[in-house]
Structures are given as C-alpha cells and as structure tokens.
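Only one protein chain is missing; all other protein chains are in place.
By letter and in written order, the chains are A, B and C; residue numbering begins at 1 in each of them.
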Amino acid sequence: MSTTLTLDGFVRWLESFRARIDEQTAYLTELDSAIGDADHGSNMARGMAAVMTKVGESPAATADELFKTVGMTLVTSVGGASGPLYGTFFLRVGMAAGPVSECDAAALAAALRAGLEGVVARGKAEAGDKTMFDALSPALDAMDAAVAAGASLEEATAAARDAAATGRDATEPLVARKGRASYLGERSAGHLDPGATSTALLFEALAEVTAA
Amino acid sequence: MSTTLTLDGFVRWLESFRARIDEQTAYLTELDSAIGDADHGSNMARGMAAVMTKVGESPAATADELFKTVGMTLVTSVGGASGPLYGTFFLRVGMAAGPVSECDAAALAAALRAGLEGVVARGKAEAGDKTMFDALSPALDAMDAAVAAGASLEEATAAARDAAATGRDATEPLVARKGRASYLGERSAGHLDPGATSTALLFEALAEVTAA
Amino acid sequence: MKKLINAPEAVLADALKGIEAAHADLRVDHAGRVIYRATPKDQGTVALVSGGGSGHEPLHGGFVGFGMLDAACAGEVFTSPTPDQMQAATKEVDRGAGVLHIVKNYTGDVMNFEMAAELAAMEASVDVKTIVVNDDVAVQDSLYTAGRRGVGLTVLLEKIVGAAAEQGRSLDDLVALSEKVNGEGRSMGMALTSCTVPAAGKPTFDLPDDQMEIGVGIHGEPGRHRVPLADAHHIAEQLVEPILADLDFGSSPTIVMLNGMGGTPLIELYLMYGEVAAILQKHGVTIARNLVGNYITSLDMAGCSVTVLRADDELLSLWDAPVETAGLRWGR
Partner (left out) sequence: MKKLINAPEAVLADALKGIEAAHADLRVDHAGRVIYRATPKDQGTVALVSGGGSGHEPLHGGFVGFGMLDAACAGEVFTSPTPDQMQAATKEVDRGAGVLHIVKNYTGDVMNFEMAAELAAMEASVDVKTIVVNDDVAVQDSLYTAGRRGVGLTVLLEKIVGAAAEQGRSLDDLVALSEKVNGEGRSMGMALTSCTVPAAGKPTFDLPDDQMEIGVGIHGEPGRHRVPLADAHHIAEQLVEPILADLDFGSSPTIVMLNGMGGTPLIELYLMYGEVAAILQKHGVTIARNLVGNYITSLDMAGCSVTVLRADDELLSLWDAPVETAGLRWGR
C-alpha cells in the first residue's frame, strides 16, 4: 500500500482493467444488445488487447507517454462511440499528468478529471444522459472529496470505485439522451448503460491496484 | 348402390376428392417437405378448387367433356409435376370414356387405365420409382381383377381403393428414382410419396361415391 | 412464419404488382403471370422465354430485358408454371425467327414446357426449341434420378445466350450455344437453414444449429448430405471440390458465380467468394469474370451456391456484351 501510483502501477491498472473487460465481454455486449447494437464488449476487448500489446512493445518512461499510447491505441483500434471517448479520456489524463513517473492521490484525481473533461468535450454528455459520464463523474467527485478530506490513495480510489458503481446502477431507470440508446426513447429505461458499466470496471481495477 | 357411375356420380367423385385434398392439404405438403419442396398440398388444393369452379360454371353433358375440363383445368392451374400428370390422367380418362353419360365398372376401369397410360407417357415412371404410379397402377390392377371376377362397381372400386392405399404405404421404404425426391438419394427412403398419397385419396373418393 | 406478405395465396400476384411498379421497362400480364419487355425486340431475332416456380428472384423476371430474356413465366412458389403461360408467352414474343425455351431440369418444369411446346407446335406457327439446364453436381445424372437439377448456370446461360440472340443469331445457333454453355458449367449449393414456403407456413426442414445441408437445390429441399457446420473455408472446399471432380477446367478462363440463397447477407457472400476464389486459384483455375450476390434464390434460405463456367473468348465476349435488366446490368 503506497501513497503514489508509479508507472508500473499504471500498467497494472491497465492490465487489471483489461482482465475485467475480457471477463465481462459477453456481459457488456448483452447490455449493449438491450439498448444499443451489441458491440460494446467486443469494442472494449479489442481496444484493451491492442493497448496491452502496444504498451508491452514500447514501455513508456513517463505517465504522459504511457497514456498517450493508451489513448491513441484506443482511438485507432476501437471505433464506435467508446473509441473516441475512452481514447480522449486517456489522452487527456496523460496530458494532465505530464512527464512524471508517479502520481499521488491528488495528482491522479486531477488527471482523471481532465480525462472526464475530454469525454465531455467530445461527447457533450450531461449528468443523467445515461452514459459513461454517469459513472465517471460521480467517481471523480468522490475521489476529490476523499482527497480533500485527507484520504489515502487506496481510500480515495476505493471511494471512486464505489461511486462509479453507484453511478452505473443509477443509469438503470434513466431514459437515454445521448448515444444509440437515445433512439429507443422510453424503451431505454430499465437497463444499465454499457459504457457506465465498463467505466465502473475501470475504477474497480484502479482500486484493486492501489490496494495491492 | 348402382351398377354404373353417372355424370352426377363423376361430379360427386370430384367433389369428394376435392374435400379430401382440402382436408389433407397440410399433410400432403408435410410429406412433400420431407422429400420434396413443400407444395404438393397447395398444388392439389389450388387445382381442385379451380376444377370445381370450372365444373360448376359449365356443366358437362358427357364424360369426355367433363374430364377434358377437369384435365385442362388441372394442367393450366397446378403446374409443377402434379399438374401435367393429374391433368394428363383426366384428359386420357375422358378420351377413353368417350361421349357417354355413364360408365359401368368395366368401362370405368378401362378409362382409368388409359389415364394411367397417360401418366406413364408423360412421366416415364415405373413400378417402385416412388411416385403416384405406385398407388395408381396397383389400384387399376385390383379393379381389373375385381371386374374380371364379376365384382360390382362398388366392390371393384373398393378393391381399387384398398390397393391404392397398400401401394401408397409401400412407397415408404422406397428410394425415389423419379421426381424431386430422387435428388435426395437414399435419404428419400422412410417417407411416403406425396403423389401416391393424393392418388390414394382419389380412390377413396371413388369408392365412397360408388357406395353411396 | 414471418414474411412481408399479405396472404400466402396472394404472394405471386402481389409481387408481380411490385415488379411492374418498380420497372417501367417491363410489362406484366397479371392474368397470365408473364413478365415481358415493355419494348419487344426487333422482328427477325430469336426470342428467349424462360420461367419456373417463383421464390428464386431475381430469376427469371429480373432477367427480362435487353441482352437476356424476352419473357419470363412465373409459377406459384416453387411450382413450375403451366403450359398455357409458356404458350402465350411464346406466341407473344416470337418475332418470326423462333423461340428458345430455357428450362431448368425439374420433372415439373420439363413436363410443363414440353406440353407448351406441343401446344405451340400444334398451332404450327412458332418454331420452338428447348434447352434444359442441368448443372448441379450434387445430383448424379443416372437412371436412378430425375437427372441433374438446373441451378446457378441458368443465370449465366440466360446472359450469354441472350447476348447472342441480340446479335441476331439463328435459333439453331442459339441451341448449340446453349448446349455448349450447359456442357461447360457446373454448380453446387449448400444451406445453413431451410426456407419457409408461404403456403406451408413453416420451414421445409429442421436443421440443428450445428449442422448444415450440402448439395441442396433451390427449392428448400434437403440436400444430399447433412454434415457438421464448418467454417467458410471448409464450406467452400465442400462446394468447389465436387465441381472440380466433375469437370476439368484446365487452364481455360472461367466465369464464377457465388450466389446467395436469399437469406444470407452480402458480407457473407463476399467472404465466401474470397474463400472460393482462393481455392479455385490453388487448383489452377483462372477466374476471368465473377458475380457475387443473390441471383437465383430459394426464398429466405440462408446458404450459397457456387457455379463455375469454362468460358472461351466467345463466351467471355457474350458475357461482356451490354445487358439491361433488373437483375444484371452493364454496358448501358
């Protein structure tokens, strides 16, 4: 249990995210079948496989390098809505983190918030639109609050994980207003948002890695 | 119970055949699904509906007129294999019966045999090819034998009916050598032939009418 | 059964209405169920009449037009049309040079066209010749079958012979050309699913999820063999190999058609064509022309067929000649 996340830790985060995506590919696609086009699982799996290959091939020396690789790889291998959104997220995280080799809780929270801002700039989602925003934004609010209250990295990411999960669950009753699910109108209610569900996995992975 | 079949009786025969076809349309198509193209029931139903309309519209004065109408209507409304075959059958029956208004058992048997010869001329089927021949031919053999033995019209047509049914049942184990079912090779064995099954209905109808 | 129809017994009549509405260059005789060119061809040229059961669209109606057929007689679904239809079409399209009947080899089609030719001959007015197409290698042409079925090659034959007719060739010439095409082409088909005949209301056969039918025709009939489902490459092998075993294509150019059965989307047909082309090339077969798409279908059946035609310069140039029909169009 450490107070910073090192470059190694970032890679372990990505690895753990990838493992969760792989495990949940069918589930994510099933969620996307109900209110979308049945590809979110395979999109994310394809993207994270490409990311881990790229990251393995050319290990990065700094956080900005690493996350630039992650973001560009997602942008160029995923497509769909999630490619530009997750891609932009990581590109912005890297830009905000800068040429460092580790981040403490506050720096990490700030970098992740820059990522969220990138997602919003790209996709224009607002709270309650039933998108990944609805897991991402509360996760970062919780992390900020924990950091402000002096929580450890582990505690802050655990708070983010829990808030992401709550945010994901809260998408279920919502009527979608962004993305493909919005075409369904009222019929989109009663289903979890696939992107919010994959985002919750991202924070599960982060919390796991900081706790290790 | 009469010794001859009158023009009225012929029409009742056709009506009864039509009723049986209508009742068994789905069954005949099901048999044709197994070893053919799933249309024998609807083919025969369409044809006999057209026949009864035509016969109702322009009542015939003689057997040859009646059966010419029946044959031509089948030829021009059924299509497929059964159209020319049943059509030729009735055309030849009419030609053989001639401009009469009734037939006794011997005349009827002779006319029907002419019909069989038409079927063979058209379709080249032999015994055991798994076609309507395999119901028609034994039916006429039985009828001839009954007539030769001095049987009544009712007895002779009952014998024909029974032989047609036996012939129909005997098609089940056969490997088809004519018609669509032959494309299936060995896979055609184990199924009744649809055409033999509809032919058995023709003789059920005939026996019913002579017994009435 | 889920179909875009009004009623099973109205399918053909209603589809003919749609064909007429869609194609100003076709004329439909609704009572007679014949599709004609709106503008007949020139006097003194041989006319081509084909026809067969419906459910194979675009065949045959979609191939009526410049460079292919003059008339197509539409039967009920999977049921050959009747002699009176063919006879009427024959009289209607004859331009004084005779009429070629293009018949797929099925007992029903052959008998009905035979009766039509007898009727036309009785009227003594029209010179009718017939080509019976029988290209399906899944069926042995033997005493124990009704011969080989006519399948995919029919499309290629209608294109090639149609082009020759347009050039003013004689009826005898066209018969010889048809026999040449029929002799040089072979087909083989397979099905992933059965089709559903509207009047039957349910699939003609049941096929478990892990099985497929190899050697099917175009009437939703079961195939020669039921075998385990395979990937595209191995399916392609099972289609190509019987064709190559049946006819030696040597190194001559060929025309290859990868045809969809109606329910298979184009992405899969292209994928299959890629496999088929690679296998043919591996066997030294030269593909000079190709066609990928739904050309001779079996209602909503999922599956495909392969047709390979050995094509010399004559056939290739007739293939390349302009054609303007609903189903095939190039050169104008």
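Some points to look at:
Everything below uses one rule, namely that contacts are C-beta pairs under 8 Å (C-beta built on N, C-alpha and C of every residue); 3 or more make two chains touch, one makes a residue touch a chain.
This one's a predicted model, so the numbers in the text were calculated from it and none came from an experiment.
In the full assembly, the chain not pictured is in contact with A, C, by the touch criterion defined above. Only one of A:S33, A:T62, A:S152 or A:T166 touches the chain withheld from this view, namely A:S33.
Among the residues A:R12, A:R92, A:R113 or A:K178, only A:K178 touches the chain that is left out of the figure. In the full complex, subunit C touches the hidden chain at residues 1-7, 11, 14-15, 17-22, 54-55, 57-58, 62, 192-193, 209, 212, 229, 231-233, 235, 258, 262-275, 277-278, 287, 290, 292, 294, 297, 299-300, 302-304, 324, 329-332. Summarising the interface, subunit A meets the missing chain with residues 29-30, 33-39, 41-43, 46, 75-85, 122-123, 175, 177-180, 182-185, 187.
Keep this in mind: only the chains that are shown with their structure count from here on.
Chain geometry summary: the mean Cα position of subunit A and that of subunit C are 55 Å apart. Between subunit B and subunit C, the centres computed from C-alpha atoms are 32 Å apart.
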